[in-house]
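The structure under discussion appears below in the form of structure tokens.
For this depiction, one protein chain was excluded, whereas all remaining protein chains were kept in their positions.
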């Protein structure tokens, strides 16, 4: 169902941008796990708005309140629910949007789907705000995976057409702007600043790698790691593309280039290259699981745009008010880690091996 | 679960490449639908092997036997099961592969996952042969959708680095080589032939468009049309990338370019461009739903490759025997249509609107 | 998964008896439905503790806070979440129970399942307190069904061996003690009082009827109305038996007595009797859907009981402290209505007909 992900770990995200709270319920999280709530908060802070000049001015404390599932910070086997109150909402910014939908947003499609009953303020249930509770669930999964030797790292691979340089081999979590190359990062920031100055926005690409996975996770066909990751990653607003390993570039290789030769390292079967992104037949091969997600530019822009009045069907020009990120990519980086962690934890609990 | 797709239309694919049969069970197909089995057969024939010089020499009649769910060719509301017998199998071609896994295949990961019990012959349950029963289910969905004014068209968008030319606006189903530009198609064939001559293989990209969809199909977050399509498309062997609308190119646009302005055409809300691929917030907007899938080169190649003996952990060189397509892309085209049709039908039955 | 019920309407219950809150998330509730929160509160009050001498002294206001899914009391299509704070908890009453499990409770089995990490206070996630959020979800379903001409009625059919008299044909919701016969109800109260005086408890049977259902709801085999209702009703603590229509009595009839003859009433196909409880082949036949659930006596009793110290494996005698109902049946009556309403709404949304 739409707002629930997973089979063995089941994550349900609820809330709207301007409802009293957003939150998440996690079923199936193993009992007896001691959560580090300080570390979780640090993880959530990476996603929180208002950290730098590129993000929305909306401020939310985003400290989760755990309503159930924890006893003295240890999971007790019951469903775990955490909520984040929505404090800094300005619903009046969205008053006209019930009749004139914003291009690039779900305003129009939600209106059709829910017959006009949708909570449109701030994008409602379609808002990027819903990635906050996703990060609560994912942050706990990251901690649980770490105990099993699995870590998730990520970076901004590209923004506004500027690619990062170098390989993603270590965490960029401590950086204010999570690229491997600081020089490339500086150029990306310039692109963001230029777009902002124009009342415009830019998109980008995020790369994620999951290290330390055993071989044998995932299932055939529709339960493969690609399928599982895709189902959650496309649930993050603005993601419009996804590729594993060399991805689209594989389509231009020959088989002899694309196939990763098997070899032995330290008594373990490995592959000499990793063009398949650590997944063969949907199942992990013990190499890093790698994927890249394409994020479209923030659709909320100050520039004038063409739209339509849904009641009169006459054309209207609109400039999006409200407080928005000129580039959502930096804040989406930890969200991608969270998404990957949830998908991998679910696969683990499926008895991956 | 791994071999089942869908919530309201539930499609379970079973069989291995060399088991007595492959097949499919479809639950939830609306009762009272008259299937056109001749049209279905013509659709299946587009996927069948042995049609031209680029496909495997394995010959299978691939005429489905319907075991249940149909009464005088009309769906009766009970689960519909169809099987396709596996006739032309040469399991001896695969004798050594239990110990020396083929690069790029699931041999190694399946061995780890199933503790050596996997049916490795012909790739077992991981074989592209499983797309035949998927096409039975998808072929019926295509017919059901057609009655609702929805059609699915597709093309080879790229092979071996050669792009097709022109826009995908009409079906290419009648073409032996389904590109829009025959000239581009001819170049692609040359690439395939060259790869084959080298004992190698090539990959490509397939583009699909679903026309005639109403606005309002799909659900928020993890139930969006992107998520639904991704979950089935990544179940097709060899798919390693997927993008909707302008996809990865959106990451390089500004918001003012990426956003599709709303307009009115014939009294209907439309968008002037379609960079979002007909999906906003996971929900269809009434424009064509467009996606592109990257298909890696056939991993089975005659060239020598490096692998490892799983028992001795010593390196081994292997050249894949068996009968294989130097390029799987042409046969995967109808499979993508089938996958799209299943995903869209499931969304329809979810009460999309 | 354990704490989620339903396919098209998905109800997830979370919380423990002594966690900060209990709550419920409902996915799939149709958008545009105006909830009557006053009527909902009146429904919840029927279940609330502390209403009479037979129920626990624990007092909870049980006014739900809606965190999401409602906009000005109208469902907006997003997941609906409501929470009820746990205020009047006395966890110290449960201090010894981690080592000496209470007979008839889940203390021991939860300890085994969750490796000692369970939140045992007040029964944790196994507590009858979790039926409060179930009633929030069910109460909304009752309102939604009423708009479709469907009503759910119920009664205490038996307590402590005393059967109610007369047929269940109208709501008993306005009664303090919901039996059809007040005289029978008076006798039942005497049994409860006598048990309480002995530091003991009694059980009973609850009967539910769903009126106004169309024929054609439910699905074959595992998706039948019996299966759907059973799956939710056995989720209510203390239910140990369930029968539809004449139920176990059918096992003693002949076919000629058990079969309900078809007839026509007011131009509608009906059955002259209703021994099948309105369900044939899992599907409603348009007659009232009837079931009866057996509720075991409250396991918490003041009398001395034999148990075991789980650490020393030595026998221990225990008398349950805490505040408990000598008979849970009266408060379980609206819970059964809620359960039935949820199951029926889910079947409706499955496109029952």
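Descriptive notes on the structure:
Going in written order, the chains are labelled A, B and C, and every chain counts its residues from 1.
By our rule, a residue touches a chain if its C-beta (ideal position, glycine included) is under 8 Å from a C-beta of that chain, and two chains touch if they have at least 3 such contacts.
Here the structure is a predicted model, which means the values were calculated and not measured.
Considering the complete complex, the chain that is not shown touches A, B, C.
Seen across the whole complex, the unshown chain contacts chain C at 1-5, 7, 13, 101, 103-106, 108-110, 112-113, 125-126, 130, 158, 160-161, 195, 198, 200-205, 215-216, 218-224, 226-227, 230-232, 234-235, 237, 239-248, 250-264, 267, 269, 271-272, 276-277, 279-286, 294-301, 303, 305-308, 310, 313-315, 352-353.
In the full complex, chain A contacts the hidden chain through residues 7, 77-78, 220, 349, 351. Listed for chain B, the residues touching the missing chain in the whole complex are 1-4, 10, 12-16, 19-23, 25, 27-28, 31-32, 65-71, 74-81, 83, 110, 113-119, 124-125.
What we mean here is this: only the chains that are shown with their structure count from here on.
Shared residue numbers account for over half of those found at the interface formed by chain A and chain B, and the copies are therefore classed as meeting with the same residues.
The mean-CA centres of chain A and chain C are about 39 angstrom from one another, to the nearest whole unit.
Separating the CA-averaged centres of chain B and chain C is a span of 46 Å.
If you average the Cα atoms of chain A and of chain B, the two centres end up 26 Å apart. The set of chain B residues that touch two or more partner chains comprises 7, 220.
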